[in-house]
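With one protein chain removed, the remaining protein chains of the complex are shown where they sit.
For chain A:
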Amino acid sequence: MNLPVIIKFIIDLLAVLLLALGIKGLSKVKSARDANRLAAFAMSLSVVGLLSYYLGTSGIAIQSWIWIIIGSIIGSFFGAILAKKVPMTSMPETVALFNGCGGMSSLLVALGVAIFPISGGQENFDFFKSLINEVSISVSIFVGAITFTGSIVAMAKLQGWLSTPGWTQSKVRHFVNIVFAVASLIAFFDLINGNTSSIWLLVIVSSLLGIGVTLPIGGADMPVVISLLNSYSGIAAAAAGFVVDSQLLIVAGAMVGAAGLILTQVMCKGMNRSLVSVLFGGSLSAQSTASSGSGEYTNITSCSVEECALTLEAANKVIIVPGYGLAVAQAQHTLREVTKKLEQNGIEVVYAIHPVAGRMPGHMNVLLAEADVPYEQLKEMDVVNPDFPATDVVLVLGANDVVNPQAKNDSSSPLYGMPVLDVQEARTVFVIKRGMSAGYSGIKNDLFDLPNTSMVFGDAKKVLNDLIGELKDLGVGEK
C-alpha cells in the first residue's frame, strides 16, 4: 500500500463514521441540526478524499477538471436555489424531486460504464468479475430508473400536475406492470449474455415500471412511496458502488437503503396501511366507493364565525387539530394569532398532531414551527387522545381523515383500524372547511354528522381572520 491509498482509506473510514453519526443524530430533536451539518461535512470530506487519491496516483486531466467543475456548479446551484425558494408546504414533492435526481445519477454512472468500459482494473478479463460487473450495472440501472421516474411521478401527483388515470385503478395495471417487470428481467439476462444493446431496453422498461407502479397510488399514500423511493435511491447508490468498486458508496448506500426501509415501515404503521396494500392496493378512494364511503350526510350543523368565537371565549381548554388544508391556505400564522389571543385570556391551548398530519410524518410540526408555535404545545396523538373528554372546544382545521370516528367504529370502512384523534369526545367540535368535500381517502367523515360538531364553512385563512376580529370585539386577549 502506498501513501495515497492509505490516506484515502483513512478518509473513507472517517466519512463513514461521520455519516453514521449524522444519521443517528438526525433522529433526535436536539442534535438534528448539527447532525445534518456533520453529514454534509462527511460528504465533502469524501469528495476531497477521492480527488486527492486520484491526484496522488493517476493524476486528473485538465479536461476532467473542466467537466467536474461544470457539473458541480450547475447541480449545486440549482439544488441550493430550489432548497432556499421552495415553500415549506411543498416539502414532500421537493424531497421526491431531489431523490429522483439521485436515482438518475446512479443510472447515468452505470450507463456510462456499460457503454464505455472504464480502463484500468479490468485488464485481466475474468468471467466471474465481468459477471459481477454486469449484474451491478443492471441493478444500478434498474433501481436508478425506477427511483427517477417514480419520484418524478410522485412529485407531479403531489403538485397536482398529474391525476390518477382511471385505468390505473383496474386490474389492468397489474398486468401492465408485470409485463414491464418481465421485460426488464429479459433485458437483464440478455445483458449478462453479452448483448450490450439490451441495456437500452432495460433503461426504458424499468423507467416505465417506475411510472406504472407509482401512478395508481393515491395522494394519501404518497409519503410512504417517497420514503420507499428514498430507500431505493440508497440501493441504487450501493449498486453504483459495486460498479465503480467503492466501499464508501456501498456502505453509505446500504445505510440509506436500510434506514429508508425502516422509516417507510414506521410511516405505514402511522397510517395503518401495509406496504403491500400501498403498492398494489390502488388509492383508497377507489376502494371506498364500493364500500361504506359514499354515504350521505344527514345531520350537518353549520354555524357562524361569531358563534365559534363566543364558544371559544367561554372555554378553558382548547385543542387545535391542524391538517394539510391549513397549510394549503397558508394559515399557520393566522392560527398562531388566534391561539395567542386565547392564551392571553388564560385559555389552555395545545395542538394535536396526528402522526401523518400534513403530507408526511413530521411535516405539520415543521409548518407550525415555521409559524413560531412553541414546540411544547405540539402534542402527539397518543399523548393528547386521553385529554379530549376534558376539552371544551376542538378546532379542526383542514384535517379530515385523521379525525374520522369511522376508523374506530365501522369495521367495513377502509379507514378501519387507522389510529385517529378522538375529537368527538370533546364538548364542542368546530370543523373549519371549505365545503363538504371528502378528505384524501375520499371517505365520508362521520364526525360531521355528530350533534356536538358544527361546521364553519370557508377558507381556513379567511375564517381565522374573521375569528380574530370577533375575538377582538369580545375583548379577548386585550390586556
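One rule holds for everything that comes next: contacts are C-beta pairs under 8 Å (C-beta built on N, C-alpha and C of every residue); 3 or more make two chains touch, one makes a residue touch a chain; residues count from 1.
Quick note on the criterion: contacts and distances are computed from a predicted model.
**Student:** Per UniProt, what's the omitted chain called: "ABC transporter permease", "proton-translocating NAD(P)(+) transhydrogenase", "NADH-quinone oxidoreductase" or "RNA polymerase subunit sigma"?
**Tutor:** "proton-translocating NAD(P)(+) transhydrogenase"
**Student:** Among A:Leu158, A:Ala238 or A:Ile443, exactly one should touch the missing chain; which is it?
**Tutor:** Looking across A:Leu158, A:Ala238 or A:Ile443, the contact with the absent chain belongs to A:Ala238.
**Student:** Could you tell which one of A:Ala80, A:Val172, A:Ala314 or A:Ala390 touches the chain left off the display?
**Tutor:** A:Ala80
**Student:** Considering the entire assembly, which residues of chain A contact the chain that has been omitted?
**Tutor:** That gives, for chain A, the contact residues 19-20, 22-24, 26-29, 32-33, 35-37, 39-40, 43, 46-47, 50-51, 54, 58, 60-61, 63-64, 67-68, 70-72, 74-76, 78-80, 82-84, 86, 88, 91-92, 94-95, 98-99, 101-102, 104-106, 108-109, 111-113, 115-116, 118-120, 128-129, 132, 226-227, 230, 233-234, 236-238, 240-263, 266-267, 270, 353, 355, 360-363, 365-366, 369-370, 372, 374-376, 378, 380.
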